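This part shows subunit A:
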Amino acid sequence: MSLSGELLAAGLLVVLAASCLLDRYLPRACLAFIAFALLMALAWWRLGAPWLALAEAVMGALLTGMALFHGLGRPGSRSPLPPRDHEGRPRHQAPVRWLAALIWLALAGMAVWGVPGSGEVAASAEVARRPLLVAGLAIMALGLWAFAHHHHLLRRLLAFNVLGSGVFLLLAGLAGPVVEVQGLILVGLMVALVGSVLGAALLRRLHALDGRVTLETGPETTP
Partner candidate 1 sequence: MSGALLLLATLGTSLVAAVVIFLLPERAFRARTGINLGAALVKLSLVAWMVWGLSHGREYVIEFPVLEGLAFVLRADDLGIMFAGLSSLLWLLTTIYAIGYLEDSPNRKRFFGFFGLCVASTLGISLAGNLFTFLVFYELLTLSTYPLVVHRGTSKALAAGKVYLRFTLTAGMGLMVGMVILHVLAGDIRFGEREILAELGPERRPLLVGLFWVLIAGFGVKAALVPLHGWLPRAMVAPAPVSALLHAVAVVKAGAFGIVRLVYDVYGIELSAELGLLYGLVVVASVTILFGSLRALAQQELKPRLAYSTVSQVSYIVLGIGLFGPLGTIAALSHLLHQGLMKITLFFCAGNYAEELGIHRIDELDGAGRRMPLTSLAFTVGALGMIGLPPVVGFLSKWYLGTGAIQAGMPWVIIVLVASSLLNAAYFLPVLGRLWFRPGPDHGVGAWPEERRLGRLETHGWLLVPAVATALFSLMAGMLAGMPFSPLEWATRVVNAEYLP
Partner candidate 2 sequence: MSAPLDAPPSVEAVVLWLALLAPPLLGLAAWRLPPRRMLPVLLVGTPLPLATLWLLHRVSVGGGLEGAWSLAGLRLHWHLDGLAGLLLLLTQLLLLASAAYAVGHRRAAAVPERTFALFWPLLGGLAAALGLIWVAADLLTLYAALELMGLTAVGMMLLPGTGEALLAGMRYLLYALVGSLAWLLGVALLLGATGRLDLAGLAAASEPGAVTGIAMALLAAGLLLKAAIFPLHGWLVPVHASAWTPVSALHGALVVKASFFILMQLWQRLVPEAVAAAWLLGLLGSLAVLWGGLQACRASALKQVVAWSTVGQLGYLMLAFPLLAGTSAAVATLAWQATWLQLAGHALAKAAMFMAAGNLVLADGVSRLTDLAGACRQLPLALMTFGIAAVTLMGLPPSAGFTAKWLLLQAAILAGQWPWVVVLVVGTLLTATYVFRVFRCAFVEASPRHEVRPLPAGMDLVALLLALAALGLGLGAEWPLALLREEGMP
């Protein structure tokens, strides 16, 4: 696999992740996520992990996508979510979240810099996987930013999924597509899927119950 191909794929991944997380129009953001997941599947396939690619395509793209769209609700169905995120940004918790996100990123970056030097990773593979690492870091950064920044629960679910994919990429980039990595990613995919399904279902119920789409305790629910 050529370095330029990797670079292209990595760049595309980052772009898709960004468009998924930045879009306030939720159906489009979900579509972007599905495209992102499919591209991830492609990346796994190219890394020589066909089973993982299949799992990513089925669980990451298809099922998670379905869950997300279920969470949005079809326009005709009972109490669909408004397709646009209009949430304001209450500020009181923001600094803490930002701090956590920045610390996370700094730690990850430092460690990623440190690992290849000290580990047993072969030098040739290292170069090929470097775009993967960079893309993973970038996607993780995007995911963290979105998770800390957004309040709309669907967008936070999206952010979580993107963040997870970033971690998977880092994982693969750091240790190569060995069987342990595949196992970890497989478990991670399943967890992300169950989490997304649960989260989407919960979001629907919450929205149906009192029309909320965020966790922020409004003035009416403050204890």
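Candidate entries met the following condition: all candidates are chains of the complex that A comes from, given by their letters.
One rule holds for everything that comes next: contacts are C-beta pairs under 8 Å (C-beta built on N, C-alpha and C of every residue); 3 or more make two chains touch, one makes a residue touch a chain; residues count from 1.
For clarity, every value in this text was computed on a predicted model and none was experimentally measured.
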Checklist entry - Of 1 or 2, which one touches subunit A within the complex? => result 2
Checklist outcome for this item: Counting only contacts in the complex, subunit A reaches candidate 2 at residues 104, 107-108, 110-112, 114-116, 118-121, 140, 147, 153, 156, 160, 163-164, 167, 170-171, 174-175, 178-181, 183-184, 187-188, 190-192, 194-195, 198-199, 202-203, 205-206, 209-210, 212, 215, 217, 221
